[in-house]
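Removed from the display is one protein chain of the complex; every other protein chain stays in position.
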Amino acid sequence: MATDPQQACFEAGIKFGSLYHQFAGTPVSPDSTRSLETAMAEAIENQPFCESVDVDISDSLVAEAIDHENGYTELTGNLMTVEMRIEYEGVTARTRMEMEDGYPLMKLISVDE
Amino acid sequence: MATDPQQACFEAGIKFGSLYHQFAGTPVSPDSTRSLETAMAEAIENQPFCESVDVDISDSLVAEAIDHENGYTELTGNLMTVEMRIEYEGVTARTRMEMEDGYPLMKLISVDE
Amino acid sequence: MATDPQQACFEAGIKFGSLYHQFAGTPVSPDSTRSLETAMAEAIENQPFCESVDVDISDSLVAEAIDHENGYTELTGNLMTVEMRIEYEGVTARTRMEMEDGYPLMKLISVDE
Partner (left out) sequence: MATDPQQACFEAGIKFGSLYHQFAGTPVSPDSTRSLETAMAEAIENQPFCESVDVDISDSLVAEAIDHENGYTELTGNLMTVEMRIEYEGVTARTRMEMEDGYPLMKLISVDE
């Protein structure tokens, strides 16, 4: 059987994979970053044990990624940072996705009973 | 070679398929319908020739679809209506997704030169 | 800092959320269940620490879910069972998604050091 902290970490991972693969590929421009951040956070906060989600899509990185003709790019892990807090049976798991050595990495920051 | 009206219809179809398959499966509850509607519309409006997108997710249908324990459901075509206007080289194509005989149907409403 | 077993559980959750939200909504019929199962398993096995993924989409449940006119349905958690094995620094985490009380549930089956 898994312990409560292990279960909290499993739930934290589910939320991260869900957020990334639901929304990666979404057309995005500097005009639509705020609405996408809000929708991503509120969507994943619906999931069980997910107390808070904070999504920060970089307007300047989005602008850089846009081809002059198209006017938009597709959302990838390179363009955002994400923080989440999971609460499971009194255990708090904190996670973050951020760039490391040029690649987006999903990290377990802390697990507190 | 395709005509301008045919090309307008092709572009209209692309936007509909994109919107549906990007966002179907998103966790949704009555608390997150407004933010999801806005993000969906603004995301697809980024695409070329897409002048306007209107997404209406039904709070009451979402509430009905929610299991008492989970507190959320996943977005499907049964829960929303969508209208779009595409402008391509002077041609306006209007499309709508709505329920028909119990199934969501993507329809080409009008093509005007 | 997270322990190795906690990290293994986090990685296991990421894979489950990824698989589900990448592939939910895919058009599926009894003619395409085998190719979808294989692609889902091989796609997620690419991810780090993911040793094996087994996806079983039920032909009979897919057939039942299909409307007579459409000829296909969209993949949801109701139509499949999934098993995964994650290996992280000597820790093995096993997970399963299966129906419970009418809803698909992602479960951590065991965590062994």
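We just call them A, B and C in the order they show up, numbering each chain from 1.
The rule is short, and it goes like this: contacts are C-beta pairs under 8 Å (C-beta built on N, C-alpha and C of every residue); 3 or more make two chains touch, one makes a residue touch a chain.
It should be emphasised that the depicted structure is a prediction, and the values quoted were computed from it without experimental measurement.
The chain that is not displayed touches the following shown chains in the complete assembly: A, B, C.
By the touch criterion stated above, the residues of chain C touching the omitted chain are 18, 22, 25-29, 31-32, 35-36, 38-40, 42-48, 70-72.
Touching the omitted chain from chain A are residues 20-21, 24-25, 67, 69-70, 74, 76, 102-103. For chain B, the residues touching the absent chain in the complete assembly are 1-3, 5-7, 9-22, 93, 95, 106, 108, 110-111.
In this text, only the chains that are shown with their structure count from here on.
The rotation relating chain A to chain B, fitted on Cα atoms, comes to 180°, given as a multiple of 5. Counting the residue numbers used at the interface between chain A and chain C, over half appear in both copies, so the two copies meet with largely the same residues.
The distance from the centre of chain A to the centre of chain C, each centre being the mean of the chain's C-alpha atoms, comes to 20 Å.
Listed for chain B are residues 25, 70, each touching two or more other chains.
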